[in-house]
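Shown next, in structure tokens, is the structure this report addresses.
Here the complex is missing a single protein chain, while all its other protein chains stay put.
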Amino acid sequence: MTIDLKTVKHISKLSRISIDDNKAKKLGKDLNSIFSFIEKLNELDTKNTEPLTSIAETTLKLRKDEIKSENIREDILKNSPDKNKDFFVVPKVIE
Amino acid sequence: MMSNITDLKLVELVDKIKKKELSSSEVTVAFIERSKKSKKLNAYISENYENAIKKAKIFDQKPDFKKKLPGIPIAVKDLFCTKNIRTTAGSKILENFVPTYESTVTQNILDEGGIIIGKLNCDEFAMGSSNETSYFGNVQNPVSENLVPGGSSGGSSSAIAAKLTPATIGTDTGGSIRQPASFTGTVGLKPTYGSCSRYGIVAFASSLDQAGPMTHDVKDCSLMLEIISTYDTKDSTSVDFKRENYLTNLNENIKGKKIGIPKEYRVDGMPKEIDELWEKGIKIIKENGGQIIEISLPNTNYALPTYYIVAPAEASSNLARYDGVKYGFRSKGENLIDMYEKTRSEGFGDEVKRRIMIGTYVLSSGYYDAYYLKAQKVRRLIKNDFDEAYKKVDAILTPSTPSSAFKIGEKLNDPVSMYLNDIFTVPINLAGLPAISIPAGHDKKGYPLGLQVIGKAFDEQSILNIAFALEKNISFKNNITDWWIK
Partner (left out) sequence: MSKNNGEYLIIRNDNKYEVIIGLEVHAQVLSESKLFSTSSTKFGSEPNTQVSLVDAAFPGMLPVINEHCIKQAVKTGIGLKAKINKRSIFDRKNYFYADLPQGYQISQYKDPIVGEGSVTLDMPNGEKNIGIERLHLEQDAGKSIHDIDPQNTLVDLNRSGVALMEIVSKPDLRSLDEVNAYIKKIRSIMRYLGTCDGNMQEGSLRADVNVSVRKKGDKKLGTRCEIKNVNSIKFMQMAIDFEANRQVDIIEEGGSIDQETRLFDTKKNETRSMRSKEDAHDYRYFPDPDLLPLELNDNYIDQIKKNIPELPDEKKKRFIEKFKLSPYEANILVSDIEISKYFEEVSKNSDVKLATNWITGELFALLNEKNIEITESPISSKNLSKLINLIKDGTISGKIAKSVFEIMRDGDKDPITIVEEKGLKQQSDPKELENLINKVIIENPKNVEAYKSGKDKLFGFFVGQVMKNSNGKANPKLVNEILKKKLN
């Protein structure tokens, strides 16, 4: 299969990464070469194979319902690009 | 004296500090001085020198010799979040990010008396095999000028090989510890998945990522593993198993050990030297009373394609948090979506974007079953291969890489050929197993080559012991000339 320019643009939209046409073409070429190498998996019959969702040889551990985090608003907001002492600030969302 | 300190191995330094033959300050200053003279390697992204010297002085005033790393300076890969020390993951998007928290692995180092002297260069978000994707520039392999140090833990392999730090910590998602170790003539171990906590490590591919030591020799490696491998309730995938005193238990007795040789690892076009090296390893095992058994890992060839679905898929989601909202780089945008798209387009480098796109694609509607689900199924087949093999053998011996280090820029325009570099290391991450790479010889260019010992899950002690026996018999010597120091 081949990944066309339209698909590349669609993926870039989904990934929230803007790319111009030149980059999209180059990327399309890279993706096609990577996917032609990935297609090798089609040689394998996996009809009766269960997918492996986790490699960790353990069961999910459960935490007690306790509040341990304090108010660390200052720490949380310290690295935010738009300085505001109460909120994270982002450009207006258009609906 | 000063000039010799950096030649000492980690275990030797610990010993000398405990015997008060050296102070933490002397050791810390020595490594910092050498690091300062080695800027040309570009191994560091952030330096913590002043602070480290202060800490060393404090240690010397009230030394605690019960610690396993008493006042030992250590530089770590810049993928570990370190409190109040900038953490970039080699990316522009985190260029100015200063965590207010400490990763569990670095906390373990601090708790044992270690002192962080800096953060080491790496491929952006650990995506790369040559350290060329770092926003902070290429790293030089101390073995030879303009040679890549491997990746993604390239700053770490360069720093340990050049003796800028007595030991270091890397992370390994598809070979990012073992391949650079192999390229620089050093020792690197990827522990079993679940052995080291992932808490506070900038995530690349959550089901594959593991932190691990990179050191001069197997002894140092055992000590570091003892320190960084802890059960952590903050990581749901951390496993509560009985961790050994790896250093205390270390011994070269491999009598009766069954070592598997997978025939699928003899790939076409592999340099003759690597084959010879492998034979050398086999011979040493036999001479030391080990038993060599031919095994088959039939799905080996499918590991790399599987990896290039699973890892990018997880990464595409793990890296969604870098959106310019909470921390890190932000581009000006007319509205929220515009801001996202510009921030991520300018903040990520090409390789990272490429992998995010691959990952997004394989998870997207209509393709999930064909790619992601398929990869998860093949991943089970690969794991089953190892499970079968371990019914017959205790460990597996392979080369670490299909070639030695290559020149900077050599593979930059051919992603697939770059990816092929990890062909021997990737299956181990997919199966979640422990593996160690130790230096075993040189190719005809004089570049180091490594052998990989793969173990059963949580049986790090066995591979350390086998590696220890190999190391003793190989007596590898790294021919590093300090060419970068004028």
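In order of appearance the chains are A and B, and numbering begins at 1 in each one.
Heads up, the rule we're going with is that a residue touches a chain if its C-beta (ideal position, glycine included) is under 8 Å from a C-beta of that chain, and two chains touch if they have at least 3 such contacts.
Remember, predicted model here, so these are calculated numbers, not experimental data.
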Which displayed chains the hidden chain touches across the whole complex: A, B
Among B:K255, B:R321, B:K445 or B:K477, the residue in touch with the chain that has been omitted: B:R321
Those residues of subunit A which, in the complete complex, touch the missing chain: 13-14, 16, 53-54, 56, 58-69, 71-73, 75-77, 82, 84, 86-93, 95
Interface with the undisplayed chain - residues on subunit B: 80-81, 87, 89, 94, 97, 99-101, 103, 198-203, 205-207, 233-237, 313-314, 316-317, 319-321, 323, 325-327, 336-337, 340, 360, 363-365, 368, 372
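The rule is simple: only the chains that are shown with their structure count from here on.
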Euclidean distance of C-alpha centroids - subunit A vs subunit B, Å: 23
Residues on subunit A engaged by subunit B in the complex (per definition of touch): 3, 7-8, 11-12, 14-19, 27, 30-31, 33-35, 37-44, 46, 49-58, 60-61, 63, 72, 75-76, 78-82, 88, 90-94
Subunit B residues touching subunit A - in the complex, by the definition given at the top: 96-98, 100, 193-194, 207-208, 233, 236-237, 239-240, 299, 301-302, 304-306, 308-309, 316, 320, 323-330, 333-342, 344-345, 348, 353-354, 356-358, 360-361, 364, 371, 373-381, 383, 415-416, 419, 430-432, 457-458
